[in-house]
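Input: a single structure, listed below in structure tokens.
All protein chains of the complex are present and in place, except for one that has been dropped.
Moving on, here comes subunit A:
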Amino acid sequence: MVTLLVPAALRVDAAGASRLDVTACGTLRAVLDEVAGRWPRLDRRIRDERGELRRYVNVYVDGEDCRRGEGLDTPVPSGAEVQVIPSVAGG
């Protein structure tokens, strides 16, 4: 089990939840694939149709930016906390 922390801007796409329990673990991709199946609109705010992380969405696994790790292949052990945070961008 993994906990996904949902930013305020995306809670409308997760039935209002700020935390989601996700069964899948192993890699960030596996976690987001389960998200895509259960909360498809939430996933498409985070990833585009190619399955790539959107440019201005950051995902942290236990506090580490996945882009500094292995991207969507970043290991996500059971019990991990996956945090989605919009990056600082725009005007």
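Just so we're on the same page, contacts are C-beta pairs under 8 Å (C-beta built on N, C-alpha and C of every residue); 3 or more make two chains touch, one makes a residue touch a chain; residues count from 1.
Everything that follows uses one rule, which is that contacts and distances are computed from a predicted model.
Hidden chain, UniProt protein name from the list "DNA-binding response regulator", "BNR-Asp box repeat protein", "MinD superfamily P-loop ATPase" or "[NiFe] hydrogenase diaphorase moiety small subunit": "BNR-Asp box repeat protein".
The missing chain, though absent from the display, is touched by one residue of A:R19, A:R54 or A:R67; that residue is A:R54. Not every partner is drawn; the one left out touches subunit A at residues 9-10, 40-41, 44-46, 48-50, 52, 54, 56-57, 86-87, 89-90.
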